[in-house]
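If you scroll down you'll find the structure; I have some questions about it.
Here the complex is missing one protein chain, while the rest keep their positions.
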Amino acid sequence: MNSFGRIFKISIFGESHGKSVGVTLDGVPAGMSLCEEDFIPDLLRRKSGSKGTTPRNEDDIPEIISGVFNEKTTGAPLTVVFRNNNVSSKDYSNLVNHPRPGHADFTGKIKFGGFNDYRGGGHFSARMTLALVAAGVVAKKIINPAVVSAEIIEIGGERDYDNILTETMKQHDSLGGIIQCAAKMIPAGLGEPYFDSVESVISHLVFSIPAVKGIEFGDGFRSARMKGSEVNDNIINRDGTTEKNSSGGINGGITNSNDIIFRVAFRPTPSISKSQNTYNFSDDKMEVLEIHGRHDACVALRAPVIVESVCAAALADFMILEQIQKRIKE
Amino acid sequence: MNSFGRIFKISIFGESHGKSVGVTLDGVPAGMSLCEEDFIPDLLRRKSGSKGTTPRNEDDIPEIISGVFNEKTTGAPLTVVFRNNNVSSKDYSNLVNHPRPGHADFTGKIKFGGFNDYRGGGHFSARMTLALVAAGVVAKKIINPAVVSAEIIEIGGERDYDNILTETMKQHDSLGGIIQCAAKMIPAGLGEPYFDSVESVISHLVFSIPAVKGIEFGDGFRSARMKGSEVNDNIINRDGTTEKNSSGGINGGITNSNDIIFRVAFRPTPSISKSQNTYNFSDDKMEVLEIHGRHDACVALRAPVIVESVCAAALADFMILEQIQKRIKE
Amino acid sequence: MNSFGRIFKISIFGESHGKSVGVTLDGVPAGMSLCEEDFIPDLLRRKSGSKGTTPRNEDDIPEIISGVFNEKTTGAPLTVVFRNNNVSSKDYSNLVNHPRPGHADFTGKIKFGGFNDYRGGGHFSARMTLALVAAGVVAKKIINPAVVSAEIIEIGGERDYDNILTETMKQHDSLGGIIQCAAKMIPAGLGEPYFDSVESVISHLVFSIPAVKGIEFGDGFRSARMKGSEVNDNIINRDGTTEKNSSGGINGGITNSNDIIFRVAFRPTPSISKSQNTYNFSDDKMEVLEIHGRHDACVALRAPVIVESVCAAALADFMILEQIQKRIKE
Partner (left out) sequence: MNSFGRIFKISIFGESHGKSVGVTLDGVPAGMSLCEEDFIPDLLRRKSGSKGTTPRNEDDIPEIISGVFNEKTTGAPLTVVFRNNNVSSKDYSNLVNHPRPGHADFTGKIKFGGFNDYRGGGHFSARMTLALVAAGVVAKKIINPAVVSAEIIEIGGERDYDNILTETMKQHDSLGGIIQCAAKMIPAGLGEPYFDSVESVISHLVFSIPAVKGIEFGDGFRSARMKGSEVNDNIINRDGTTEKNSSGGINGGITNSNDIIFRVAFRPTPSISKSQNTYNFSDDKMEVLEIHGRHDACVALRAPVIVESVCAAALADFMILEQIQKRIKE
């Protein structure tokens, strides 16, 4: 349940305030160049630091503990571990009985019978996205020369969001945002009709990212308000290229050689310093909750690299699989 | 790749103009009452007939060929087959070289090297949703007393869409729409953090439905434009009930005992009688394509029961799994 | 749980005295020639008729209901159904309370809470091996030019078993036997270390065949009684060919380009006409049971084609997978 993929398989483990978070990748092709430095650029993109992100400052140092030999992947499982060094010693135990609105404090307790590591969100923490980014670094190498890139297209409903962000931080509040992701140089023929459609697999992974509440491909929700003659998209070239790419690069679940385009909605981070009401499970009454600590004003700010990572992971699996089918047909 | 689920597993097979479409369900609990009549109400909801749906008139008669004995499920795989009786004898072979815009004609050909059954969309046909609806009928019994219900909330951008539909049919065009689905009486604790989040699994299945281009849970894309203090949702009761259900019943991937709420965007059906351009792969040039035949002006009209079905299938699997975990904790 | 395989996936369904037994194959490459006649030779090898096999005479007529178009596989799921025509009308309900020794009557009842179709063994019946043989026919085409062939090497402990068999039938008793299977022209490099070792996957499928109680590869149990210097096997050629093939074609879970060799032990069929004791679950006492009906004196007689089928299925999946890995390395 903490794994995903058919051949290129990601398994994540760890807790925010435990010893480590990490990821094991199975199905990595042998012979790819890989070293710890390769992870740094994307880890830095995810890392806190810019305005609106938490000042928690982990070193986020990746250690490859299996699957690489002489700086090449071996074909055996590849495990990357991040030790948690900068763990706050504060007491989180009050979250057990005073769950934070919008967080997984209540559901985690219900799910795991109160045995979950509740410190800093534990296994539910956004720190687990380190593992996703590490997976993405390897996936991006696999899909090369295809490339995936994501960018923020709005924060708080605005394309030009700098002021908005300053204002919201002053109010001790938080903002959501929308990330757009594009995958280019994608061969036609990836994906399957129905359950393993490209949309199905990408959306599955995208909803694994904390705070995601929506996804749309191509014209998405807008196309639900259009006519067939407006959405339909003429093929203009033998390779399948179309005029407008209204379907976001996918027809019938399968890539059509246009760019894959999708947008992801991130809700505002639920951790805000403003006072909120919650249920006190010890005393069975409503009560005011104050959340202190280090929080992002907008998780979407760090999300582009995470969205890219899961998209690359989905595509890596599809590309590895597609090689089978072509080969057999030949 | 044509299967989905961990314990309650759906496998679909068939082609629009082949001998049959069908579904095998594995992991169905033994001892549930089930007979062929049980499938009729939902099959009728999916069936053509109302304004805006195709006049193709299959009998859609389900035959249970395994897994039921004395009108009870046996615990062995349950297979339901629908024979295709009303297959049009027209020649579909021109679609191979003149793919219809927005359809899977091009991608299916690329994917399967030209060996796919292209007649009426073959395995890509919306007729395959018969198999999904049959799976849904069984899933709904499994999740009882939880219930799933979906409804059209807009067609062509309008909540009151009757005129719009008449007008569009006159123009030989088609319309998209938005379906909202609600699952009620859902216990808290279903789902997992990350890869098997409830959103991940439901979206995976929803994107298996032809013509779906977007999904959002709770406040969805709207929440990306809101502040944390607006989206955050106070727990007001020991059972986890919240004030506004802004997260659509799911926190951290896990149900929180509120209703699960999501909306699905359907693009307009790509089959329109209006002239369109397409690429002629025999002669390597653009050319005008006229599509005749029996088509829906709006596939979303038949979609509520399909969306319900895949949602019920996802929940059936989660509920079966959840029983494990509770039992062990006890 | 009624499916197996990673890319080439077999799903079986059906009951001995229900409407049908059948199989769905997913991951079949598109473009292979296939028609219903292709199944006949192996179905006949499995079929009853020779001395020691049951006179039950089903027609065993395969019907391909999906996945083939113009006598070529389409790449979509391939379903083959066998209708049960020659179902005995006798009453099997006494097996519920008087389970036959060595059969699954007791375990099936416990497993499925009494809802299993107990007639003729229901889903546990050896008739389900029709589905395995059908899968094998397709698998053998996929692995071509590799070939799999199995033969009886002993019945009742004898290589020359004809008299023994006659004698045992007179005694209304049954016999076990040993089948040896060889797969030739197998490329080196199939399989994985540990969980997906070639031995693991073949043994998994072989133990799916009713009445199998043992399997050994290469020198097998005999090698446990030998010295390393006797078992070790020199590579004598660049392609990996060894002197004696003591390891049965597999080292470290991976094929080494020698033939794969394994032997399978089949217990005697538990259905014998001799009187036996059993527990009467209605009256809670021991009681004498007489089994009448149509039974094999030795199920192993029909087993070679079944063992071949599951071996071919395992190899088909490995070969499809191996194509990925080679391609990526290149």
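All chains are identified by letter, namely A, B and C, in their written order; residue positions are counted from 1 within each chain.
In the analysis below, contacts are C-beta pairs under 8 Å (C-beta built on N, C-alpha and C of every residue); 3 or more make two chains touch, one makes a residue touch a chain.
Predicted, not measured: the structure shown is a model, and the values here were computed from it.
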Exercise for the section: Write down which of A:Thr53, A:Thr79, A:Ser197 or A:Ser309 is the residue touching the left-out chain. Expected result: A:Thr79
Handout entry: Residue in contact with the excluded chain [from C:Leu175, C:Ile260, C:Val307 or C:Ile320]
Key = C:Leu175
Completion exercise
Given A:Ala30, A:Met169 or A:Ile236, the correct residue touching the omitted chain is A:Ala30
Exercise for the section: Would you indicate which residue among A:Gly52, A:Gly102 or A:Gly122 is in contact with the undisplayed chain? Expected result: A:Gly122
Problem - Contact set of subunit C toward the excluded chain (per top definition) - result: 1-4, 10, 12, 99, 101-104, 106-108, 110-113, 115, 123-124, 128, 154, 156-157, 168, 171, 173-178, 188-189, 191-197, 199-201, 203-205, 207-208, 210, 212-221, 223-238, 240, 242, 246-248, 250-256, 265-272, 274, 276-279, 281, 284, 286, 300, 325, 329
Handout entry: Contacts of subunit B with the absent chain, listed as residue ranges
Key = 6-7, 29-31, 75-76, 142, 193, 320-321, 323-325, 327-329
Fill in the blank from the handout: In the full complex, subunit A touches the hidden chain through residues 1-3, 9, 11-15, 18-22, 24, 26-27, 30-31, 63-67, 69, 72-79, 81, 111-117, 119, 122-123
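Here, only the chains that are shown with their structure count from here on.
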Problem - Farthest chain relative to subunit C (centres taken as mean CA coordinates) - result: A
Practice task
Could you name the chain whose Cα mean is nearest to the mean of all protein Cα atoms here?
Solution key: B
Fill in the blank from the handout: Rounded to the nearest Å, the gap separating the Cα centres of subunit A and subunit B is 25
Handout entry: Touching two or more other chains - residues of subunit B
Key = 1-3, 12, 111-113, 115, 123
